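Note sheet for the following structure.
As you look at this complex, bear in mind that one protein chain is not there, while each of the others sits in place.
Coming up: chain A.
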């Protein structure tokens, strides 16, 4: 009985918080616009602050777009360690965000490629996952 009430409260509370947060976000944009930011500027800021682009993630970690996942991991670990000792929490966050962004993008790309390969009846065990060039070199 009590659990149900608590659950209802939590849902209601969550909804209120969510609405408040989105309102606050909208208000922040309005305030920003008044302060002279253009619509593109705001979108850029929102995009950059919320969504890390693939390119920026690569730049932050210092990897090329053709790098292997191992290279990414190496850079990630090195940067995390270095900034854990002597960096700022903010920099650590950026490194971490880039890493997790690349990870999800790489994994998603890999999944998509594997799916395509399977549909075409090609083997999916090869190490060349990254690039999108479809080199139909006849398999082997």
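Definition applied: a contact is a pair of C-beta atoms (placed from the backbone, for glycine too) under 8 Å apart; a residue touches a chain by one contact, two chains touch by 3 or more; residues count from 1.
One rule holds for everything that comes next: contacts and distances are computed from a predicted model.
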Per UniProt record, name of the chain withheld from view ["Golgin subfamily A member 7", "MADS-box domain-containing protein", "Mitochondrial import inner membrane translocase subunit TIM14" or "Histidine-containing phosphotransfer protein"]: "Mitochondrial import inner membrane translocase subunit TIM14"
Touch list for chain A against the chain that is not drawn: 41, 44-45, 48-53, 56-57, 59-62, 75, 78-79, 82-83, 85-98
